[in-house]
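Missing here is one protein chain; the remaining ones are kept as they sit in the complex.
Naming follows writing order (A, B and C), and every chain is counted from residue 1.
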Amino acid sequence: MAIGEFVKSADFKSEKHVPVIELPEKIEAGKEFLVNVSVGKEIAHPNTTEHYIGWIALYFKPESGNVHNIGRAEFTAHGESTKGANQGPAYTEPSALFKVKLNEPGKFIAVSYCNIHGLWESEVEVKF
Amino acid sequence: MAIGEFVKSADFKSEKHVPVIELPEKIEAGKEFLVNVSVGKEIAHPNTTEHYIGWIALYFKPESGNVHNIGRAEFTAHGESTKGANQGPAYTEPSALFKVKLNEPGKFIAVSYCNIHGLWESEVEVKF
Amino acid sequence: MAIGEFVKSADFKSEKHVPVIELPEKIEAGKEFLVNVSVGKEIAHPNTTEHYIGWIALYFKPESGNVHNIGRAEFTAHGESTKGANQGPAYTEPSALFKVKLNEPGKFIAVSYCNIHGLWESEVEVKF
Partner (left out) sequence: MAIGEFVKSADFKSEKHVPVIELPEKIEAGKEFLVNVSVGKEIAHPNTTEHYIGWIALYFKPESGNVHNIGRAEFTAHGESTKGANQGPAYTEPSALFKVKLNEPGKFIAVSYCNIHGLWESEVEVKF
């Protein structure tokens, strides 16, 4: 274990870095559904040129078999500008929505990255 | 112009590769809003191990100033499996939702990539 | 043409943003070779928390057929730190090396992104 040692977790209600995974109440095998993953649901994370959430990755570990990378969302606008930091026209907030279809139950794991506070994760079970 | 020569566009109602950008009716300067970008809104695009939409990128060109990369969503599960192509547990569909805050009007440009049909784009104006 | 309108080009000897593609003298069909793509070869581009090259993407357009995305390198460390901008332990410079195998001649197109100066490109022909 190397990277796993440095991926932090916590309760998202008190720790703003933790990615929050939101699923529909009911998921059916072979049917599309939406997975919302966001950082800062309860306590907003800063979004400045100097401090921001850079990306969120979503993984799925089926009950049997290897982990699959579902997707990854990059957030690349943080107020940067030729006029100087935080003077720019655009900001991207750390929120992603993945449209997914699963053929097996398992669990989702989300990993998020803050450019100064490192890697954070959370997981949620998927049952049909 | 090099890459621009190879990015195709068309009406999404007849061409399944074109990314569709959906915005709220009303956008206000400095207020968060959601930008949905998807491929296959009218005619579904295949999602198989051999043929899929790999990613969607979103750009914002303010009325004055340089283009900014807002974000990028990668779709990385396409039924691949140790059991063979299209036997896997997970599929990611080409749909992305970006949470954005703008301080200037301009236009969004979305670019999508099909692993066998190349680059596609569309654009939409943003007015406050 | 939408995104193509905003991708700039120039001579890399006088314009520091232009990606430089370097190939071996001789390329053979079906044999691996290395493609170096870098920004700032002649005139270094800044690499600070506020201003940096975020990524380089490499495309290949075969003489016949659609454009293919060869790869993409993200540069994600720019001195950011909990101690403040430009106080961090790590910087990633905008240089990428792709190991590639081609079965057809065509051309490579590189696109680079500066977080405040936008999109830049260059191209080079591949002959066997």
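Worth pointing out:
Everything that follows uses one rule, which is that contacts are C-beta pairs under 8 Å (C-beta built on N, C-alpha and C of every residue); 3 or more make two chains touch, one makes a residue touch a chain.
None of the values given here were measured: they were computed from a predicted structure.
Contact with the omitted chain, checked across A:A77, A:A90 or A:V111, is made by A:V111.
Touching residues on chain A toward the chain that is not drawn are 1-7, 9, 54, 59, 61, 66-69, 109, 111, 113, 115-119, 121-123.
As for the chain not pictured, it touches chain B at residues 49-51, 54, 74, 76, 80-82, 84-85, 88, 115-117.
Chain C meets the missing chain through residues 32, 38, 60, 62, 65-66, 68-77, 80-82, 88-104, 106.
Rule of thumb we're sticking to: only the chains that are shown with their structure count from here on.
Distance from the chain B centre to the chain C centre is 21 Å, each centre being the mean of its Cα atoms.
Work out the mean CA point of chain A and of chain C, and you get 27 Å between them.
Of all residues in chain B, those that touch two or more other chains are 66, 68-69.
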